[in-house]
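What you see is the complex with one protein chain gone and the rest in place.
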Amino acid sequence: MNRYDVLVIGGGLIGCASACYLARRGLRVFLAEKNDLNSLASGQNAGSLHFQLEHRLIEHGDALAAQFAQVLPLNAYASRLWAGLEEDLGASLGVRMDGGLMLAATDEETELLHKKQALESKSGIDTRMLKGAALRACAPYLGEDVRAASFLATEGSANPRLVTLAYARAAAKAGAGVYAGCEVAALSRGGGVWRADLIGANAPAARICADNVLNAAGAFAGRAALLAHLHLPVMPVPLMMCVTDRAPPAIPHLVQRAGARLSMKQARDGNIIIGGGWPARFRTANGTPDFSRRPKLIHSNVARNLALAVQAAPLVAQRRLLRCWTGVVGVTPDQLPYLGAVSKSSGFYAAVGGSGFTLGPAYASLMAELIATGETSLDISAYDPARLSSVNGFMEGAA
Amino acid sequence: MTNEATTYDAAIVGAGPAGLAAARELSSRGARVVILDEQARPGGQIMRQRPAEFAEDGWLSGGLYRKLKALLREVESLRELDWSMSTTVLGVADADGDEGFVLTAVRADESLTFRAKTVLCCNGCYERPAVFPGAVKPGVMGAGAVQTLLKSQKIVAGDAIFFAGAHPFQLLVAAQIAQAGGRIAGVAFAQSRLRVLSILKEPWLLVSHWRVFATAFGNLVRLRRAGVPLYFGYAMKEAIGANRVETVILQPVDSGGRARTRAPTKRVDADLLAMSYAFEASSELARQVGAQSRWSELSGGWVATHSQLMESSVPGLFVAGEVTGVAGADASLVEGCLAGLGMAVALGSIDAEEAARCAAPHRRRLRNLLRFAQYLARLAAVPAQLFETMAGASAVVCRCEGVTRADIAEALAGNAQISTANSLKLFTRAGMGLCQGRLCYANAAAQMAAQRGARVETLGPFQAQWPARPVSIASLIAAGDEDCVASRTTKIRKPCR
Partner (left out) sequence: MRGKRVDGASGRGKPIEVRLNGQPVEAYEGETVLALLILHGERAGAPERGPFCNMGVCHDCLVTLSHSDQAHPREARACLTAATDGMSVFIGPGGRR
């Protein structure tokens, strides 16, 4: 009875979307989420759909930038998915793809934009440089410090509050069992199947069996992998976000900065959402970071983040800051996602890391394809967790 | 007077009875204390002072206020106390690495930072609006708002004022308005007359709280004499009018708060509807620092938990007054005294034994006061089905974002996995507006509990986030110019008289 094709660990965007696509392929899916669905990074993120290379990916020099350019094909794939997602899921998700601007306010930043554009054009991502009157005409809200910007028409934003739950509804509709308040406490393997021990208020059974496990546990994917005696180095990084009160529509674009940490967009409801990767701070318990509590806000970072937003769009100074929140994102050592089998022989997969909101639907769609058919229509070898085989070669077979 | 980078022994947020009592206790023991409050003058809600430019004649006359006023005047005259009035506290956080806390605040669009070894959150409570058609219309206010406009501004806020609620507090306000020459269009209680009068059947309470009862009884008599219609067993059905309230429609209800559909509704013309159904503890500032809270159905929702000397679950962070449960001004005052002692212990100015000795009479008095408060809370408890009865499907639950009962019902029905109040907020936007969920939490959570068949305490509060009030971005940026939260020069004033 309690036998499934796939156990998905984690009810964030990637887990719920994977459950949806797997179930639509006819697989029997069990999704276990220990808290509420969408309660961590998937519901806490900025909601940017960014397909240009991000600031954090280009600031470390040419060689690294070229390596990071490997994510670009995935970006193109994700961009196509997002464009049809509201229709596919039959729900309003606040998707808005009216274009994105990456701003330059210094000569160095302008140069960075040119380099970035060269990398992007190789992968078929069609960014356009805007300056002077053309820039002002495209984005009259920009401040006078902004000298140039690269524009990509497919960028934009979606509403993180809505997307995960829409996927969860679609997954349930396609026959997946989606359980919030249900934690995978232990994994063991025998007779070619995984056995998962479940705890939590809503766990429907104490134990289920599954042929495959998909680790979609986000910042906590490292721990989930250890349940299967595998290593998956994922570092939790605490970040903060700001949101203003509702403003009249003024900023149709996703706005980022080439040489500084800024992302900004206006939601359909009018609120302006400001972030860009400013850190928060982990709370500590007995001297070590306590990942179970919400990270603590660093006020000076709020002020710096807001100052960048005002520099980009001076109208922000007239708004009120309504709320700040912190969240935890899982980062891989090379900033590339893990997408594929961690252990090929045992059916343990991972979909973790990278820009998980923008790329989450793409990860999920590709992983469903991989688990169901054994191959993918897009080459994802660059993200293969096999790059960890130097350690997992030792671990394999221990579960 | 300016003082730069002072680390206070104690920062007190809220200059009501609790805060004033704690300040007196601490100053008498030589502590460096700063009091912060959003109002221009100290006193809290119960003693909302007249502006300094007004004459004080007749302000809060009457025996009920005598002791409180004495406390206020005494603390106002303490020379060694620092005041930061008209100051909105945005957050309290433990100071990383350093001992104590950092408070972020704004005053007249200027960002401020305070440091303190201990903090007392005694920032009171607010009124819970009821949800019914027309409840957000201009001309519908909290009874407390109508009262503070009278107390402090000497303004009768309407030409014909109707009161509706379940709390005896509305009798007091109605009587005060009538005495000031305002016209009361009527007072409606959801409870039966018998239940409201059952207060008289508790002799031990009558004796220990004769003054309150004398006042309440006097109010009833006074309103009756003035020919004010009193309705018992009636709830709000609708407030109607073109641009603002013109008429209120009342629904007869039974003792459980269910509609008596065969009894006729009543219509009363009024241009101001003052409602008084319940109060909610303002525990969000304490919760922001991580203080634990518990659910209390009758005394204000999520209330902060504390030790005998009012220390919260966060060492050094104290709580007192309505933040720990809505129990009235006298109980708040006593809790303030206890918190003052607890903070003195934390600061090392007295030892635990002396504190316990000093606390003993306060604790006895508090027990007595809390017993009365509980009794009153049961009496004033909104009948079980009342909120459900009043709320039509299209009635607005979240004022700021315009989220209706129907929106919430639909979100819950369509998303079986939504299991916390926070998730509901994220999905529906209820609680995401300028009041930051203060005015909709109780109603949204109650609806969710009913629909899910769950108890409210299992749904959790809305996450308490920084800033505790929306704040001008321009003022935050100006503060950020100086690297990090460098202690800014802070102008501290004596209270203006």
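As written, the chain order gives the labels A and B, with residue 1 at the start of each chain.
Definition applied: a contact is a pair of C-beta atoms (placed from the backbone, for glycine too) under 8 Å apart; a residue touches a chain by one contact, two chains touch by 3 or more.
As the structure is a prediction and not an experimental result, all values here were calculated from the model.
Of the listed positions B:G144, B:G257, B:G336 or B:P383, the one in contact with the omitted chain in the full complex is B:G144.
The residue from B:S86, B:S192 or B:S313 that touches the chain not shown here is B:S86.
Checked against the full complex, the one of B:Q45, B:S84, B:N219 or B:Q251 touching the unshown chain is B:Q45. Listed here are the chain B residues that touch the chain not shown: 38-40, 45, 50-55, 57, 86, 88, 109, 126-127, 129, 136-142, 144-146, 148-150, 153-159, 180-182, 243-244, 271-272, 399-400, 433-435, 438-439, 469-470, 472.
Basically, only the chains that are shown with their structure count from here on.
For the pair chain A and chain B, the distance between C-alpha centroids works out to 40 Å. The part of chain B that touches chain A in the complex is made up of residues 91, 93, 96, 102, 104, 290, 414-420, 422-423, 426-427, 429, 432-434, 436, 463, 465-467, 470-474, 476-477, 479-480, 483-485.
For chain A in complex with chain B, the touching residues are 11, 36-39, 43, 161-162, 165, 168-169, 172, 178, 180-181, 202, 244-245, 269, 281, 283, 293-294, 296-297, 299-300, 302-304, 306-307, 309-310, 316-325.
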